[in-house]
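Here the complex is missing a single protein chain, while all its other protein chains stay put.
Letters A and B mark the chains as written, and numbering starts fresh at 1 in each.
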Amino acid sequence: MNELRIALQSLKMSVKTRMQYRADSLVAALAVFIRESANIIVIYLALLKFDSINGWNVNEMLFLFSLLFLTYALVVSLFADLRDFSRMIREGRFDWLLVRPRGLLFQLILNNADIIASVGHGTLGILLFLISAGKVGIRWDFATILYYVGAIVGGVLLQGGMFIFFSSLSFYFVETNSLREIFYWNMRKFAGYPISIYHKLIQGLIIYVVPFAFVNYFPAQYLLRKPDMAGFNEAYIYIAPFVGGIVYLAAYLFWRISVKRYYSTGN
Amino acid sequence: MEFAIKKFQDKMTYRLDFFMGIVNTAITILVYLCIYKALYGNAGEVDGISYSMVATHFVITLGLSNAFHYNEMFLQDKIRDGSITNEFLKPVSFTLRLFAENAGEGAFKIIFHFLPALLITLLYTKLCPPVSILGLPVMFCSVALGYLILWLISFIIQTWSFWLFSVWGIITIKNVFVSILSGSLLPLWFMPEPLQKILSFTPFESIYFTPVRIYLGELSGRELLFALAVQVLWIALLGVIASVFWKKGVKKLVVQGG
Partner (left out) sequence: MENIIEIQGVKKYYKIAKREKGMLETLANLFNRKYETKKAVDDISFSIKPGEIVGFIGPNGAGKSTTVKILSGILYPDSGTVQIDGFIPYKQRKQYVKHIGVVFGQKSQLNWDLPLIESFELMKFIYRIPQKEYEENLKLFIDLLDMEDFINQPVRQLSLGQRMRGDIVASLLHSPQIVFLDEPTIGLDVVAKERIREFVRYMNKTKHTTIIFTTHDMQDIEKVCDRLIMIDKGKKVYDGSIHEIKSKYANFKTLELLLEDGSKELKTFDISVTPMSAVMEQLFSEKNIKDITICESEIDDIIRDIYEGRIVLDRPETERN
């Protein structure tokens, strides 16, 4: 219960901070929303001319995108401090966490929420879901809803796990943002679209190395069953909700080992 | 010019940025080429436009749009911390200096981010060669004009920081508009007809689309001259607007002391 209280107090602080610059926060959230909409508008306009992309129509594409935005909205409200972790180390703020009687990841996850990004991505994700969910032929019954929720949780854990992994690297290297840029953000660019359109090599990267495919493509395939799934192992769509947990666990173990370096070197 | 060179040298020191820039550009190109390939499917041509034309269009525009990205918060930061007043004491015009620096950065990005990314792209895809060697210089002129249009739009919005608390949001929104409406992500050929009509009356068409069409040989003779004239016209118009905003802003700063 005490943990929940910390979470609520932290959230209250994040929101209150933002409310101090109300107009600016609103414009910023809107800007994030519009920035992220760009790719969607483009694919929408493109599909007005061309009917489908590898068999995926407009609504199915929007549904695929919505998973990416919804999970990311939750990721930045939980893992914002881990996203900006290298800066935290540089500014010496990590020391504060070490002198408090709580787990380090626990504090990092609860401490800070990027409300702006969360609202921007979240609104877009919900909007895309509402537009598409009724038109893509999914029967929303208990089983599909359960799967969907599981997929969202898995997607959040998967991306959170990646943030933890990249944060752990900050204990070894000064500069980790570029690595993250390459392996997180660029892979996310790929992941917006049906991965069947890419070369096998890129597919491999997205399935096995930076497994974004399990955040949106395979979960969407479970619900939509598009013909391009034939190119992949059917099992992936069933394990998709669990991959996040595994990635998170692996990242957690790596973090446990890496954080020891901080104790011996400081910053 | 010295400012442009200085900025260019500054950039050289960030080797990591350099590497990242290539990778990011190459990957964005790859993603979109895959999308276009999938969109085309088995169709050879759509509306008389072939896949390789689209690919060429996309690679060129993306290269240019990368080069045209620079720190648009510069003026706001200068105004906020008050260092803008020091700039007025320097003998070189602040706006000219800003332009030279941005252009220097752009040149850097074209040479060190775009060209390597282009080489990587050429490894796996075929692009259209330029229609004629003679067309190239004309195209470069048109690119420069397009850059100036984009720079002026950006500068106009930057001058709003004399009045607004933060222009970050507006700049972000502007960039989305530019990247969609200028056709840097989806070529204007494929836009819905009515939208294409509207866009022909805006400066967006003159930014990337005109130079690329020159490169592909879609414009010649009269059409070509007309397109270039439209570019120049937009520059004149935007230039006037920009100088009005700039003068008013500076006046406000001087009168109220920031």
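Note that a contact is a pair of C-beta atoms (placed from the backbone, for glycine too) under 8 Å apart; a residue touches a chain by one contact, two chains touch by 3 or more.
None of the values given here were measured: they were computed from a predicted structure.
Under the touch definition stated at the start, the shown chains contacted by the missing one in the entire complex are A. Between the chain not shown and the residues A:10, A:52, A:178 or A:258, the one that touches is A:10. Between the chain not shown and the residues A:102, A:135, A:225 or A:256, the one that touches is A:102. Within the entire complex, the positions of chain A that touch the omitted partner chain are 2, 5-6, 9-10, 12-13, 16-17, 20, 91-93, 95-96, 98-103, 107, 263-266.
Heads up, the rule we're going with is that only the chains that are shown with their structure count from here on.
Those residues of chain B lying in contact with chain A across their complex are 16, 19-20, 23-24, 27-28, 30-31, 34-35, 37-41, 46-47, 165-166, 168-170, 172-173, 175-176, 179-180, 185-186, 190-192. Of all residues in chain A, only 23-24, 27-28, 30-32, 34-35, 37-39, 41-43, 45-46, 48-50, 53-54, 175, 178, 181-182, 186, 189-190, 193-194, 197-199, 202 touch chain B in the complex they form.
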